[in-house]
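Shown here: the complex without one of its protein chains, the others still in place.
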Amino acid sequence: MLKVAICGGSGYTGGELLRILYGHDDIKITAVTSERSAGKKLTDVFPHLHRYEDLTYEPLNKEKLLGKAELFFLALPHGASQEAVNFFFRNKRKVIDLSADYRLSDPEMYQEWYGIPHEFLPTLKRAVYGLPELYRNKIKKADLVANPGCYPTSAILGLMPAIKNSLIDPATIVVDSKSGTAGAGRKSDLAFSYCEINEGFKAYGISTHRHTPEIEQELSSLAGKKIVVNFTPHLLPVDRGILTTIYAKLIKKADTASVLALYLKKYAAEPFVRVLGEGVFPNIKNVRGTNLCEIGLRVNSRTNTLIAVSAIDNLVKGASGQAVHNMNIMMGFDERKGLDTMALFP
Amino acid sequence: MLKVAICGGSGYTGGELLRILYGHDDIKITAVTSERSAGKKLTDVFPHLHRYEDLTYEPLNKEKLLGKAELFFLALPHGASQEAVNFFFRNKRKVIDLSADYRLSDPEMYQEWYGIPHEFLPTLKRAVYGLPELYRNKIKKADLVANPGCYPTSAILGLMPAIKNSLIDPATIVVDSKSGTAGAGRKSDLAFSYCEINEGFKAYGISTHRHTPEIEQELSSLAGKKIVVNFTPHLLPVDRGILTTIYAKLIKKADTASVLALYLKKYAAEPFVRVLGEGVFPNIKNVRGTNLCEIGLRVNSRTNTLIAVSAIDNLVKGASGQAVHNMNIMMGFDERKGLDTMALFP
Amino acid sequence: MLKVAICGGSGYTGGELLRILYGHDDIKITAVTSERSAGKKLTDVFPHLHRYEDLTYEPLNKEKLLGKAELFFLALPHGASQEAVNFFFRNKRKVIDLSADYRLSDPEMYQEWYGIPHEFLPTLKRAVYGLPELYRNKIKKADLVANPGCYPTSAILGLMPAIKNSLIDPATIVVDSKSGTAGAGRKSDLAFSYCEINEGFKAYGISTHRHTPEIEQELSSLAGKKIVVNFTPHLLPVDRGILTTIYAKLIKKADTASVLALYLKKYAAEPFVRVLGEGVFPNIKNVRGTNLCEIGLRVNSRTNTLIAVSAIDNLVKGASGQAVHNMNIMMGFDERKGLDTMALFP
Partner (left out) sequence: MLKVAICGGSGYTGGELLRILYGHDDIKITAVTSERSAGKKLTDVFPHLHRYEDLTYEPLNKEKLLGKAELFFLALPHGASQEAVNFFFRNKRKVIDLSADYRLSDPEMYQEWYGIPHEFLPTLKRAVYGLPELYRNKIKKADLVANPGCYPTSAILGLMPAIKNSLIDPATIVVDSKSGTAGAGRKSDLAFSYCEINEGFKAYGISTHRHTPEIEQELSSLAGKKIVVNFTPHLLPVDRGILTTIYAKLIKKADTASVLALYLKKYAAEPFVRVLGEGVFPNIKNVRGTNLCEIGLRVNSRTNTLIAVSAIDNLVKGASGQAVHNMNIMMGFDERKGLDTMALFP
């Protein structure tokens, strides 16, 4: 039994990690931290986590935690994660960081978009970007995994086969994403109160969202050259789910069937990516509560454009589920462990 | 591996049975029927059930099905279930019927509320009402279980300890229930279309809902005398969940703490009932996707009234989860098998 | 043109007053106050109120406001309203108070339920409870109207004809109410954030909600004797609307048709109460955005119980619309002025 600690366990991603790990029989949760809820029982903060009624939140005392676990999931706010990751990593623990702190390999880009310097460059160099569909082999050997952002997961998986095959003109990529509200975290904030969100819909962070450089880093790496994208997130009146609609001009002759064939081939062995048949498109409701990414696409021959649509559950494939998937790969567990469920529908 | 068939697998309860049973490793699904979808793949009807991509709906050919399974879940419409239940039962198969056809032990009451006669009285006599918290021992030995209705499950569990202990005046019971829309089934019906339900809320079937005699049958049995109740269902703009608010005048001196103690004791050994602490009340969101029934209560000393509130997921504890629980009991499996999960929150 | 000021204009009831009054051509809004938003334009706080782009929130400077308006709507928090009401009233201004501070005529009861003493007893004595269907004649002559609470409006209107006619046993009244989230006000509060409310449903304040004494005061007054009620509010995942389901044992022989006839007669002249036909019941969606109260009812002859269901928009008939109705009555305007609209459906 692998001893696992969760640092930052009172937010939605922390709660979701706990929910998922309850179904994973190779691990044991030995500590859960929360600064604001230290001393409270988990069930006082998350009544639905009733099977953990013996667990109590503790403060993030790094020295003390070292002795308690072999692997650490960190679901701390951006910035706050830097030092904790470095500490556990330097002390030979496996670390999966759900924050953005170790996702951008270029520390200057990190500083530009997050507004603070990166203080642990040697550790940053050792971090592996935890998108299994791209970096499975590196993750197998990694001690520090930077778990991808939710929007980047949906955008990169939706574009990867097209870019790898040089199908599209990288200068024309549009990534139009729509996310459920849980992605904003669990917090008191008028802008996320029920009556402000319900029956509403809006774009936000147009051209300025922090997931932009993360998407561009990975697409550039796939293309072998610098790519910039138009990325627009929107806020959906649902709890969970991201649907990303992607547009890019084709530079090779292609029709829907041929591009689908290429996507199907690329993802054939992936346990958590489903490429849908021609004329079928994903719905966030069909992946709710699962680690799946579903992808549908069509070639518009009138405009010579590829339109790909991807759907994930932002708390699972976009955060906690992908983190568990990464743990499974790092530890040599069956990749599906804890994640082999189907969506709660309806 | 127990071979299991599902008759009526294209509705929400059928889909939910399939979702739950995927996590149950003592059984194997060998057939799923649907008249309207016969010949279609399961995934064409329910895209979220992607792990069943090898299964295809077949028509309900009873003779043919006999050879395929040892236990049958029937999720057929009321009325349509009578004959199929009888057939499989008479042919020595275990049967769990999710319809209302075998719930009312009095065939005259069945005819009065459902408008059709019961044609299989000897079989009806053998049916056990499948509420494990009341009839576990009978279910263990049963070959035919009538799975309870969703509203009755929430009402009976919320009232049982109070009635058993003669705490309340049975002539004063009010059962005010609020249900998510999935309870109405999967169908084309303007009244259940999105724009009619969303942002709306209403009562329906006031004093005339067919679950009334089922509630009364079980409460009367508990009390040892005839009880009639005021039962009002309402339609909530959510997918899943029933919250039932129950009122009854106290006939014994009692305060909240003493009644809670009594409920706690009664349900102490139950794996799927949680009695909440004083001042804590259930929310359907905390039981979503689970087989739990959560109960909170308060004594109003100004009005000398017990107010109990129970919450279930109507598709799980109110239907398919309870059916799996009944199977586990009938077959001697661990009662939690396939059902040991926590709510998808948020 | 009547000069009107709104004190407390940055909450949902303040915003709704502004929306409604835009359609009222006998008044002019001369000041809107907000402590937290003083100095901000209205449209910065409520982008939907774009026709007021020339208005700016000011602090509640009572002396200064006196010169600006002849009638004051006060939508301040409970407690905070006491002194302001007294000030404007003593200075000969018309006042409509949307807080609870002047609703309970018994100051001891106010202290018991609100936890603070009432400091302005002579003014309290002059307040008229602003439910037009009960007190139209007093409102006509009033200078200070205490605008009713949202739950009491729905409960009292649902019960009034039955109590007035001594149809029911007052000792058996159950008031089970379900309210949209806007009733909680506009605020940063985790408990009212989107992901906590959406797809959820719960009871709260069972037997302890502050609207209980208000309901009891008015029912007792109608009955001519002390009445206590079981009142349970619930939180609906919708923006607006209250549906109240009421139960009471009949003490006279009656059937649905005869009770309906009585309700129809009682409310025949009311512009904002609609009694629905036999077998028809209200839905909050049909009154959204309007000042209507719709009522349906049925007599359950098996249990000898009257079940009445009332629906209102809690921000309109339950707050701001009723306040405008009261203004119309006080000022001799057409009662429908500003309120003669139909629901936004869907």
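We just call them A, B and C in the order they show up, numbering each chain from 1.
As a working rule, a residue touches a chain if its C-beta (ideal position, glycine included) is under 8 Å from a C-beta of that chain, and two chains touch if they have at least 3 such contacts.
Since this is a predicted model, take the numbers as computed values, not measurements.
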item: Full-complex contact with the absent chain, from A:I215, A:I284, A:M327 or A:M342; value: A:I284
item: Of A:E35, A:E70 or A:D176, the one touching the omitted chain in the full complex; value: A:D176
item: Sites on chain B contacted by the missing partner chain, in the whole complex; value: 12, 181-182, 186-190, 192-199, 237-239
item: Hidden partner interface residues of chain C, rising order; value: 12, 15, 19, 22-23, 46-51, 182, 199, 239-240, 274, 280, 283, 285-289, 292, 340-346
item: Contact set of chain A toward the excluded chain (per top definition); value: 172, 174, 176, 178, 195-196, 198-204, 206-207, 228-230, 232, 234, 236-241, 243, 245, 247, 281-286, 288, 296, 298, 300, 302-303, 305, 307, 309, 311, 346
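Everything that follows uses one rule, which is that only the chains that are shown with their structure count from here on.
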item: Intercentroid distance (Cα basis), chain B paired with chain A, Å; value: 37
item: Inter-chain centre distance, chain A versus chain C - centres from mean C-alpha coordinates, in Å; value: 46
item: Multi-chain contact sites of chain A, meaning residues that touch two or more partners; value: 12, 182, 199, 239
